[in-house]
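Have a look at the structure that comes next, please.
For this view, one protein chain was removed and the others were kept in their places.
So that you can tell them apart, the chains are marked A and B in the order they are listed, and the count of residues begins at 1 in each.
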Amino acid sequence: MTIDYQIDDPENANLPHPNGHGPLGADMERRDGRDKVTGAARYAAEHAPDGLLHGVLKRASGMGTVCLTNVQEVEALAGVRLVLQDERMIRNAAQGTAGEAPVQGVDTADYIGQPVALVVADSSEIARDAANLLKVQSVGDDLPVLPKHGETDPDMQENSVTGKPQDAFDKAPVLVDATYTTPSLTSAAMEPHAAVAEWDGDRLTLYGSLQMLRYNRAELADCLGIEPDQVRLRAPFVGGGFGSKLGISADCVAAALAARALGRPVRVVQHRRQVFEVNTRRSETRQRIRLASHSDGRLTAIGHEGRVSNLPGEEFAEPLLQASYFNYAAPHRLLRSEMVRLNRPAAGSVRAPGAAVGVTAFEIAMDELAQKTDVDPVELRLRNLPDKEPGNGRPFSSHRLADCLTEGRDRFGWSDRAAQPRQRREGEWWIGTGMAAAVRVNLVMDAEARVRLTPEGRAVVETDMTDIGTGSYTILGQIAAEALGLTVADVDVTLGDTDLPPGSGSGGSVGAASTGTAVWLACAEIRRDIAARMGRKPEDLELEGGDVIVGNDRRPLMDLLSGETLSGHGKLAPGEALEKVRQATWGAVFAEVAVNDITGEARVRRMQGTFAIGRVLNQRTARSQAQGGMVWGLGLALTEAMVHDARDGHVVNRDLAEYNVPVHADVPYLDVCLLDDQDE
Amino acid sequence: MKTVLTINGQQVSLDIDTRVTLLDALRDHLGLYGSKKGCDHGQCGACTVIADGRRINSCLTLAAMHDGETIITVEGLAHGEALSALQQAFLGHDGMQCGYCTPGQLCSATAMLEEARAGRASQVTDDLTTPAPLSRAEITERMSGNLCRCGCYSGIVAAIEEVAAE
Partner (left out) sequence: MRPFDYQRPAAPEAACQGMSASPHAAYIGGGTNLIDLMKLGVMAPDLLVDVNRLGFDTIKDLDDGVEIGATVRNSDLADDPRIRVRWPVLSRALLAGASAQLRNKATTAGNLLQRTRCPYFQDIDVPCNKRKPGSGCAALGGELRNHAILGTSEHCVAAHPSDMAVAMQALDAQVVIRDADGQTRTMGLDHFYRTPGDTPHIETRLNPADLITGVRLPAPLGDRQVYRKVRDRASYAFALVSAAAVMQLKEGRIEYAAIAFGGLGTQPWRDPKVDALLTGARPSEALFEKAGDVLLRSAELREGLEFKKPLAHRVLKAVLTEATQ
């Protein structure tokens, strides 16, 4: 049996129901934390089946037709097993939720750094050496690598006009017209992409560093030309993803092919430099933002026009405009984006695609407007909040931006600041303050989960959902414990295995809502069974402390099970609700920054973030997520930029010494406030 | 190349390719996967272990160079089932998300506290001639060799502060 649930109407019942004092929403320790602090957690590359061989990917150093010129010489090296160049190998990672193979065939290189071969050897040392010795020639014409040289793809344009924005710009009492650029950015998860592939007959088991297994299984099967049910993916621990592990990656496909060819398990770990090239980057952007307003800052028109890029054939466009449809009220709106095709490494989702750079640029323009109108930046935003989605009048499922702005303002002490620039100085340092609103669309995706209630009264949650650091293990356990009246210690959570029901996967911030609901539905089925056993309706049932309570009748759950296991299967589908209401999460971030008058160095001294992100399932893990987002904002603003060589587009700073991820010393204590936020 | 190491209190003998780094010896030859390979080039700190009392990047050194030395990895920080104070504090302050940098952070912090106790200075120490109290700025500077991409720095530093204050 399965409980199917499609969210067709705005869900105001606020499933799951907290009983007020259960584990849901509590500030709880990460349940996989102990494995992580003791080194017991096993990530993809840390599985070593007997007979394991080691593969190293070789990159293209030029674009065009690829020729490996000394394969025989390399294969003759002691310990080298294979130089693999297979038409099924992929040129870059699949896009998120693709569910099918990305561009295959590595006899042609679309960009510098593309994988063109796999060298397999008895040890990683031999494989690395052999890959360095392998010679790759590429022959081809120069292809565009700079945005100004790329061709616009007519099929990848977005164009939305409401009212008469041009008129409004022309007649505006106050107009901001600013153009911003942002560089390519990268996920740079701490764990490099890795795969360990092993075949048993025509069935493949692959440990991978992947975010969305249900799609990844289909992608890998499609790459290999086999059926998805011949593929078992496992990813019990994933060392960060941030979008870079949404789609099947080159290491997985190559490892599977090599393992098949050699009849031995093969491990392929991407070198850190390959992680920068082979997986998707965040596109560089150019954004023109126009804001027309009355003299009091009330907006009359919004214009947001962007340009992004991607490799030819890739169907992902950085969704720059996503939030600009509904962030602020204005009767006239012009939203346009275009994509140019460039032969740089493929672009794809990187943490908060669209919003991270789109909202940032927009918010900078809002500050320009605040300056021009002499309206306080917080007040300016408050003045422009819409009560319904602009343009179509859809209601918001919840809209807490005003609360985020005012709560954050108070917590930060915004009113104490000097409103004009260059008012405060400490030694060589100018001290300034700033703020921005945060807006992010909300999604729900298909998800399934199974929950078993054992005769011993323990619950087991099972889904192929991943925990990439977000806390899936923890919150799914809390949900099941809440639903079944157990403690979290009574719940086991097994994730990251495609033999289990397909969860949503981790991506687009959908995991907790989607897979979490599936777990709740699975528990609801168990509750229904229990109720049936008692001859009652499920809604009459209360589960608490391992007991079943109906009215004055309280008895241990175990008695009721009498040696049987109850199983529930939850299946969630997004429905029409996503169309009927505008769903989004909200936030406001405040920062105090010191800028050195001599060197221009910028140091963030304190930072406050207030967020309304729906129901918080675990205060502790949610706070960490919010802090992580703030660190990313800091990196985006101050330290990070992927540098492409202007001549051939290759990533110049493709390591963690030259691509500057913020370090401890860059990051002040991050104050986070999570507002209670439930749809009403 | 024959190499003898004492790892987490146990003596092990290896006979390995001279090219094997200390990190790969731990992971591939001894099955101690707690030490992580984030960059393999000394740029992230995930591989940090404590060799003869010093925290080092195990990826940038050959196993053979450590013949006869005592190595402590993340697997050696707990005393049996009892977590070290730092490990416990990391759980309390959620000083981790994906967990991949965590072993390196823990080994690094463990040694860092010893360095601070021994009066070692850092870049942000005002006066090189007097030992500095372990302020937040001192902790973050001293821990800057350990990247965390999930952005758990606040939790990690809070955990270290808690243990340093004990």
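Following the convention adopted for this analysis, contacts are C-beta pairs under 8 Å (C-beta built on N, C-alpha and C of every residue); 3 or more make two chains touch, one makes a residue touch a chain.
A quick note: this is a predicted structure, and the numbers were derived from the prediction, not measured.
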Contacts of chain B with the absent chain, listed as residue ranges: 1, 17-19, 21, 40-42, 45, 48, 54-57, 60-62, 64-65, 67, 108, 111-112, 115, 120-123, 125, 128-129, 140-142, 144-146
Touch residues of chain A, complete complex, unshown partner: 59, 61, 125, 128-129, 132, 428, 598-601, 603, 638-639, 643-647, 652-654, 657-658, 660, 662-666
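We adopt the following convention: only the chains that are shown with their structure count from here on.
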Cα-centroid distance, chain A relative to chain B, in whole angstrom: 29
Interface residues, chain A side, partner chain B - complex: 29-30, 32-43, 45-46, 48, 123-125, 129, 187-192, 237-242, 269, 271-272, 468-471, 620-621, 623-625, 627-632, 655-657, 661-665, 667, 669-670
In the complex with chain A, residue positions of chain B that touch it: 17, 19-20, 24, 27-28, 31-41, 43-44, 46, 73-75, 77-78, 83, 87, 90-92, 94, 96-103, 106, 124, 136-137, 139-141, 143-158
